[in-house]
Structure formats: structure tokens, C-alpha cells
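A single protein chain has been removed from this complex, and every other one stays in its place.
Order of writing sets the labels: A, B and C. Residues in every chain begin at 1.
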């Protein structure tokens, strides 16, 4: 394991300290927690957004804290959901009396811990709603199972719901637009290499030198298929087609080409070239393209493609001001 | 070699296409070149900034194109300086008649090719000045040798000279503040793993599983020392002390903790924590901190630390508006 | 036969011993069909619970259950944390006010706990989760009530745990492995087995 760390069991602590040190004017840490919040939270008159989950997906989620996006991010241990008491602290730190929306990636651990936190918060008289993001088309969609995982598409929920909240909308309306994003976003990724959780010290799975896994999750969850590594054009085609099969994107879309950690930006742009070719062949209009690391998996090599179908409301909110370091607009 | 690419000899072509596709409103490609420029270039009445060099350092340099930073970036083959004809096209594409400043990282290849381009441009009646960035303290500073390499500190030159140009300053003044940055910036990095140039197909050097190289350059140039891998605190201490030994930073500084490619943001923030401790112990005030991937080396794992000593002029220019995707302010 | 405050504390202590002892086994079960942390999670949480219980003074059994629940909630994490936390929280509410817990109120308490787990996790029998041990065990205890025998409780729990081996997971991380989840014992069912085996041990000493 080659990492620039100190005690493997202290990485989240150290990271949060370093994050706050880097952004003393815009961020604050809720004492005795791994909750990071807007320095000016609670923001009077505004519905607050709280997200979070296991660490190791940076810049998700603390990088999305800022005007027009999240009010707080709850940082769990690496790849482990934060506990309800931590999430509760996050909710309490940002509620201005206008209620709090929880943006949760669909993993059983995250869902259960955030739900309990919501109940605890309601017990304290705080109005809480939640939206569960499940954009990973590599998992089949079923109401009888745990269902699809939440991956990079979550960033669009942060951006658009955050903009809605910033516009002064009520909790119900913010929740509604968040769900609208969830309904209209789909993603899928591939991995070329595993990653190593610091406390574990060794990779959680292995991939041969010639192998890649199609549809692998951001914690190394199994995907659809393990094949020998393909060209960028083939990978872009596979991912895009799976996403397009799953939902009718005809019209206008936003595109997110996301790097999982070790993959250079150069490769993401090479993917993006083909992606644009495929979409324009299909007559799908691209309104905005985002290329970079938005939802990572430590030092995993690989990428994901997300598409969000847009209407006028979503376009306006997507372009609205955001001061979050990881998503300026 | 595990990469998301098509033809290894076409990566720069494909990358530039993907980059333009992602930013159709803000960027344009100069026909038949790998020159990327502001869509609205030449900007009337403004001194233009052109940088570039070998590709593989993304977001350097095309990611720094925008209002308040670069007007054009000339993309060479991976780790290979662009040729004078390409640089000349970049100069011609952005000159508004107010002259062009070339920001060159100090490598013989870059310096010679950009210098020749400058002469060719002058022959065509374009006013050209250049500044050579040499911030890497891992190389001893000598006027009898090639001297220090230009690494991540270059980003500060782009930002501050770009802001100066945006303020309407004349070429001489823009050059002067660029040189002021060069005088006041120092950097040093470490590498944990090598990287692979696509066309080469295999790493240009090797590091054992327990090894790291201190002071290694962004193309894998030899550093000062090869040791077994140390803790984040030790690495931060080594790099910061080397940088502080080299120049008197007492006063106020901007800090850049730069990831070389594969290193997760989490580790950069862990570095940043220690960095802040060291600087505050020394009574050095931190005005701004930037943490992320600013000057990479393909998928190399490692990081660099840059310090820039600030005065009021530099502070103001550092904070001035920039619309460059990789350095929003 | 009645369980008193110290018996409940004993229950968590014995469970903790077994979980610490089989920590790696539980983690091992979570590797092929999960993320390999169940033993670590449970060991962290139960250690916290017994520490907490050893430090406080209690007026009635429900308080023990509430404190244990809070400790598990804040320390176990993952999916199992909220589930075990909810189970003991609901059980605590169900026996609130009672000075001791007899067979009937044990049935009440554990039924409430099971209901809590089902509501929280939205899992039904046969989805290869905690429910597949808690469900059969609660059924058994209800059917026996006061003639409950410790040995049978243990064996019922063990058999239930072993039956999860043949199930395909449709809830939790293991569900991503679809058919591949068949042939492995469910980690959470294994930890639940330790919970009930420990309860049986406490029960036995009373009879």
C-alpha cells in the first residue's frame, strides 16, 4: 500500500483537519464530529442540504459545500456510512428552521443511518426530508431488492437541489426537484484497478493486468461483466449505450465524465470525445459537459459516465451560482 | 499499461477534440494545430498570455485558459515540447496588437522551441516577451547549467500575470509581475510510483514497493534522494523545509498542495494539515491554500508543495476573477 | 423465571465475548458477499455497549436495553448498526416500566425488536438478512413461552443461521452478488446467532 498518510485509522480525522485548514473562511467543522459545514451555517430563511457517506470519494461530499450547493457533509470512515448521531449533528448544525433535505446515496448502510438520523431530528422538532439517489444502471432496478447504487449522478442532485434551496424555495419544492433529478439521471462506470482502504492495507479485490470490470461500483461492488481492457471508444460506447437503453434521453442532456481517482484527465477527455459523437449521432443535444473527478474511489483507475435529461427548470438551476470548490458555476 | 485510450499515438489529438467538445462556448482549437485558445481570442486591448509544453500535465495548461488567466495553451506530444511552428500559431491566434507573454517552464526543449517561436513572431511584427518559470528547489540553482525545472508553481504565474493582463496592463508590466511571481515561488515534490507515456507503453523508471523519490520532476527526472516511503507528516516536513531553506518566506504566503495524478485528494488534505502546522510554527501567515490536481504527471502517485510569498499587489491579483475551469476565482 | 437488570447486562457481556472471539470469522463471512467489515463493526459496537453498561446505574431493564441500543447505533455503523440499534430500542420500549422480564415480556420485547428490524430494513423472511435468524427464533420463543429451553433456543438460532447459506440475498450489500451470494452464511445472521446463544446461556443459569 503506497499512500501519503499517517495512522491509517486517523485518515478521516486528518483529512477533515486539512480541509478546514485550507478553507477557514468558507468551512467549519462541527465540534467532536466529522461533520463539515458552511462557515455561515445555518443560513437564515434557507432550506438546508445535508449529504455524506463513507469517505474516500473526495471531492464528494465536502467539496460540494458552498452557496448554491450543500450546507453540510457528514464524513464517515473510509467506505463506511456515518452513524445516525453524526448525521444528526450535521442536521442540527445547518437547520435554520426551514427544514433540511438529506441527499443519500442508495446503499443500505447509508439509507438506514440517515433515516434514523432523520427520525431523531424530527423527534427534536426539526423538519427533515430525504431523497435517495440510485443512478447506477449496472444494477437492475427492482423494488424487491436493495436496488441501484448511488454514484456520480449524485453530484447533479447536490447542484440542482442546492440551487433550488438557494432560490428560497420551500422544503417540499427542494425535495421535489431533487427527486426530479433522480428520475432523470443515469450513470455507469468501469474500473481498471482496485483501490486500498487504508485501514485494510490491501486491495479488496483484484483485476488482472489485461482486465477491466464493467459496471463496478465505487466501493468495488461487482459489476456486470469482467472483460479484457478495451479501447476508449469501446468503453465509451458500452457505458453510453447501457445508460441510453435504460432511459429515454431524447432532447437535451448534461454529461458528466467522472474519473475514479487514478485516471488522468487526458483519458477522460478522450472518453468525452467519443461520448459526444455517440450522442450527436442519436440526435441528443448536449447542454453542458463536465469532465473531471467528481465522485472518486480512492486511487481506483477507471471512470463513469452520467447523463441527466434536462428541461428549462433543470437547466436554469444547473447554471445557477455555486461557490462550492468542486463545482463552481 | 492500463489506460483508457485509443491509438497511443493519437492521444493528444483525441484529448484536444474531447476538450473542445466539452467547452464549445469558451474554447476553440486553432485549425490544424494542437493549440487551444479562448473562444473570444484575440481579446481587444489586452496583452495575451500563451503557455504550453508537453501534454500529460493536465489540467496544465489548457485548463487555465479563461478570462483572467491564459489566452492559449500549446499542447505538445506527451512529455515533449511543442515545436516553434505550433507555438507561433498560438501567438498569432491571440495577439490583439498589444503583445503576447509566453510563460515557459524551464526545460531546454520548451525554452528553445518557445524562444524560436518568439523570434518568428517578432519577424512577423508581433511584440513578444517571455518569462521562464524555475520553481523546483530539488535542482540546484545555477546560471552555468540548465538550472531548475518549472513545476506546479507555474500555475501561480498563469493566475497572477493573467489577472494583470486582464486589468489592462501593458506587456512590460505583465512581464514584470510574472517575473515577480517567479522570484517569489518555490516548489518541491515526491513520487511514489512512475507513470507510463502511452506511446512508450512501459514506465520510464521504476520504484520499489517500499520506495519513494524525493524531488523527482514531473517527467520522472531524478530527484535528490530515494528513500523508503515515509509518513505524510514526514513528507510534508521534508518538502516544506527544503522550500523554506531556499527562500525567506517570512510574511504571508499562498500554499499549493498539488497531486501528481493518482494520489487521492484525501492524502493531499492530510499533507496540508501538517503543512499548516509547520508554517504557523514558523510564524508564516497563510493567505490562501489550494489543494488538488494542478500540474500532474499522467497517473504518477505523489504530490508537490509550492509556496508563493505575497505582497498586496500579488494578493489582489491572486484573488482577481478567473473563469478558467481549473482555477476559478 | 425472571431476567433482572444484571442478567441483561450479562447478556451483552457474553455476546460481546463471543463476538470479540469470532470477530475475524464474522469479517471473513462478509468478504465474499460483502465488504468484509461485519466483525470489525460488531466488535467495535459491542465493546462500546458493555463499557457503557458497566459504568451506569440502572433502575429497570429497559434502561439497559436503551443504553446498549444507543451504543450500538453510534459505534457499529454500516447496515447492521441501525438494525441492531433499532432492535434493542424497540425492545426497550416494549418492556418499559417492568422491574424484571419474564418469559411473556421477553416474547413481547423480542417480537417488538423483530418488528423494528423489519420496518427499518424493509426485509422479509428469506432475503438472507438478520430477519432470517430473528424471525424463526421469535417464533420459537413465542410458541414455548415459559417452557423455553436454553439448549433448544441455541439450536434453533444455529439452524436458522445455517439455513441462510442456501438463500440468495436480495437485501443489503450481498444482494449485488445475486446468485453468487448463495452458498455463504449471512454475516449478520451469524452475529445474531451469537446474540441468542448468549441469551440462552443467561436464561440457563436462571433455570
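Simple rule for what comes next: contacts are C-beta pairs under 8 Å (C-beta built on N, C-alpha and C of every residue); 3 or more make two chains touch, one makes a residue touch a chain.
Just so it is clear, the structure is predicted and the values come from calculations on it, not from any experiment.
*Asks:* Write out, one label after another, the shown chains that touch the chain missing from the document.
*Replies:* B
*Asks:* Of the residues B:51, B:81 or B:134, which one touches the chain left out of the display?
*Replies:* Here the residue in touch with the unshown chain is B:81.
*Asks:* Looking at B:139, B:256 or B:320, which makes contact with the chain not pictured?
*Replies:* B:139
*Asks:* Write down which of B:18, B:90, B:217 or B:325 is the residue touching the left-out chain.
*Replies:* Per the contact definition at the top, the residue touching the missing chain is B:217.
*Asks:* If you put the missing chain back, which residues of chain B would it touch?
*Replies:* Where chain B meets the chain not shown: residues 76-77, 79-86, 107-109, 112-113, 115-116, 139, 144-146, 149, 200, 204, 217, 219-222.
The rule is simple: only the chains that are shown with their structure count from here on.
*Asks:* In graph terms, nodes being chains and edges touches, is this line, ring, star, complete or other?
*Replies:* Contact pattern: an open line, chains touching in sequence.
*Asks:* Which one of the chains is farthest from chain C, going by Cα centres?
*Replies:* B
*Asks:* Round to the nearest whole Å and give the separation of the Cα centres of chain A and chain C.
*Replies:* One centre to the other, that is 33 Å.
*Asks:* Give, as an integer number of Å, the spacing between the C-alpha centres of chain B and chain A.
*Replies:* Chain centroid spacing, chain A to chain B, equals 29 Å.
*Asks:* For chain B, write out the residues touching at least two other chains, lowest number first.
*Replies:* none
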